[in-house]
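What follows is a structure written as structure tokens; I'll ask about it next.
One chain of protein is taken out of this complex; the other chains stay put.
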Amino acid sequence: MFYREAGQFKTSYSADQAIFPIRQDRLGLLLLGLVAVFAVPALANNYFLETIFVPFLVFAMAALGLNLLTGYCGQLSLGTGGFMACGAFFSFKLATAFPELHIVVVFLLAGLGTAGVGVLFGLPSLRIKGFYLAVATLAAQFFLVWMFNKFNWWTNYSPSGVISAPPREIIPGFFVTGNEASPAAKYVFLLIFVAVLALIAKNLVRSRTGRSWMAIRDMDIAAEIIGIRPLWAKLSAFAVSSFYIGISGALWAFVYTGSVEALAFQIDRSFQVLFMVIIGGLGSILGSFLGAAFIVLLPILLNNAPAALGIPLKVELISHLEFMIFGALIIFFLIVEPHGLARLWQIGKEKLRLWPFPY
Amino acid sequence: MNATATRFGIWMALVPLLIAILGLGLQGLAIIDTSLFFTWGYFLEVLIAGLLQGVLYSLVALGFVLIFKASGIFNFAQGSMVLFAALTMVGFIEMGLHWTLAFILAAGVMVVLAIVIEKVVLRPMVNQPHIILFMATIGIFYFLDGFGQTLWGSDVKVLDIGIPKDPMFVLPNVFEGGILINSFDLVAALVGAVLVAVLAVFFQYTRVGRALRAVADDHQAALSVGIPLKTIWAIVWSVAGIVALVAGIMWGSKAGVQFSLALIALKALPVLILGGFTSIPGAIVGGLIIGAGEQVAEVFLGPLVGGALQDWFAYMLALGFLLFRPQGLFGEKIIERI
Partner (left out) sequence: MKFKKFGLAAVGAAMLAGSLVLPGLAAAQEQFVPLLVYRTGPYAPNGIPIADGFNDYMQLINTRDGGINGIKYAWEECETQYNNDRGVECYERLKGNGPTGASVVNPYSTGITYALIDRATNDKVPVLSMGYGRADASDGRVFPYVFTMPITYWAGADVMVQYAKKESGGSLKGKKIALVYHDSAYGKEPIATLERLAKEEGYQFSTYPVAHPGLEQKATWLQIGRQLRPDWVFMWGWGVMNSTAIKEAAAVGFPMEKFIGIWWSGAEADVTPAGAAAKGYKSLNITGVGTSAPIFADIEKMHADGNGIADKANIGTVLYNRALVNAFLYTEAIRVAQGEFGVKSLTGEQVQWGMEHLNVTQAAIDKAGMTGLLSPVKITCADHEGGGSALVQQWDGAKWQAITDFISPNRDALRPAYEESAAQYAKEKGITPRSCS
């Protein structure tokens, strides 16, 4: 009823190929954007901004990167934590070695560096596949974290191996990292940064490159026969994915926590991002955001629910229950909708289109 | 099976040679870089310690292989099954039961768990892609972690079933100071060997074992000749649960039964890729190679780069093997070219 595209005619190819061909989608997105930019920082308190919105955006970025590799190109990777560490430490070295460099440039350069590392560790994908590849990417995970932990050069010889983000401004007087940065400033900066990169990703997967990734994912032999070079497609997927993941690592260290040690990017981090991608929906940009929201919010929600409902439970019991419910919910979701939240959203849209009629 | 046996034989013949070459290489390194330390007695000691350690990895890897072989599921929850099994057994011992009785009861609990997993998780997800099933096992991982701790608490627990722990020194007249062997590791290795032998007999000669191999070969064909797929799955998960219990006892009496036990699953992954996901001998040989390789690397190469390299070294070693054999040492050969 409300969501019907009847009467919206496409009169040009470019209109037909638009990212959001339906007017309601465009309006909805615009509204969401306005709410996110203006209403959220105005209404949400620092707790919400600092512990929900900021990590959500950082994780969404990482999930987006992994989704490009795993969801679109079909290469299962468990090295996400290692690549995030690359981004964090590269940007720390860049930011401290060249203090005059603008922070966005630092992030982008760190992303590029991570892309290089990603290509290097993507090379085995030319020969091994599936779970074997997943475990092989674990080599990257363990090696990278070990390297950043071991060599003091990465931390500017800090005696403990912890890096602290130096204060940087995005525009003069508007700090996004360091002590003076306000949560709202961090949030708005992240929002715009992530939104722009997500838009680029969305366009990328609709391009020739993205199509070649999906061809490799669906059937690599057939893809090769129709003229797609597996070498180029796989390595470009590793590069672009690592670029996004690297930036998310840099954002994690600089904007979210402010100080970080290599052990923050342990294997758990890789799994966490993989959950987001699978729960959100493999091969969906929107899914990356939904998955990140789900994984970031659910534990906090479960943890706060008993107190909010006034049920007095011991913290350890809450925490155990949280584990159990989290596990049970993952299984439940996979049984109900193995293609993730993004698929649920699509089904919802279909239903909305027909509503109030059954078909 | 015959081809595997032949390959196994060739490897066994090569092993002493490889060890000698490795030792000579390290000796050479120690001559070049005087900060490194090398004697043959010490080298053998490290190697033996590594091999014994490797058997413990194999025990964990074995659980993965059983499930992957029968159902194609990469069971991420194996680590938490190890923890859960060990916690349950300690729980029963703390109730005052003798450890053999506790073992039997804990094994029973693992069988029940397997049946529940099959009914609640696996059955609704038949025919889903592997990655989805993999995710589901991660769900099981979280659930078991929470459940085990709710039931038995998060305290560290002592599990002692009377395995000797004293160091032994062998061949004292050949090498200066003898070669130190940890008697606990030796016992653990023996238990591991017995378990593998029992499993091999079980799969080779029993009816269930044959059915299981049929299922592993081809689900549909097995179903069409009347093999009950679901029963087989429940049995495989039960066996994997019991293997987890044995692994849990071995690791638990080494380090105490606590949450960290779930993390040893990570040590089994390089063993798996090295040996191949579908091969029981692969898990054993892979465990031995990874165990020996990482100990030798840590002891003799670690000082060059500042140590603590055994974690990634195991993966790098496995990766190196994979580049030459993409299906692992004993994995099923799938012929395809890309």
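Labels A and B are assigned to the chains in the order they are written; within every chain, residues are numbered from 1.
Here, a residue touches a chain if its C-beta (ideal position, glycine included) is under 8 Å from a C-beta of that chain, and two chains touch if they have at least 3 such contacts.
These numbers come from a predicted model, not from an experiment.
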item	value
Chain not shown: contacting residue from A:I22, A:I52 or A:I335	A:I52
Touch with the omitted chain, as defined above, among A:Y72, A:F90, A:F107 or A:F294	A:F294
Option touching the unshown chain, where A:A264, A:V277 or A:I330 are the choices	A:A264
Per the touch definition above, residue among A:S91, A:T114 or A:N149 touching the missing chain	A:N149
Residue numbers in subunit B that touch the chain omitted from display	37, 42, 45-46, 49-50, 53, 149, 154-158, 160, 165, 167, 177, 180, 182, 184, 251, 254-260, 263-264, 267, 294-295, 298-299, 302, 306-308, 310-311
Residues belonging to subunit A that touch the chain removed from view	28-29, 32, 46-48, 50-52, 55, 96, 146, 149-150, 156, 158-162, 164, 166-167, 178-179, 257-259, 261, 263-264, 266, 286, 289-290, 293-294, 297, 299-301, 303-305, 307-310, 314-316, 318-320, 323, 341, 344-345, 348
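What we mean here is this: only the chains that are shown with their structure count from here on.
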item	value
Geometric centre distance via CA averages, subunit B-subunit A, whole Å	33
Complex contact set, residues of subunit A against subunit B	76, 124, 126-132, 135-136, 138-139, 142-143, 146, 150-151, 220-221, 224, 230, 267, 271, 275, 278-279, 282, 316-317, 319-331, 334-335, 338
Subunit A partner contacts - residues on subunit B that touch it in the complex	74, 120-121, 124-125, 128-132, 134-136, 138-147, 149-150, 154, 266, 269-270, 272-273, 277, 305-306, 308-309, 311-312, 315-316, 318-319, 322-323, 326-328, 336-338
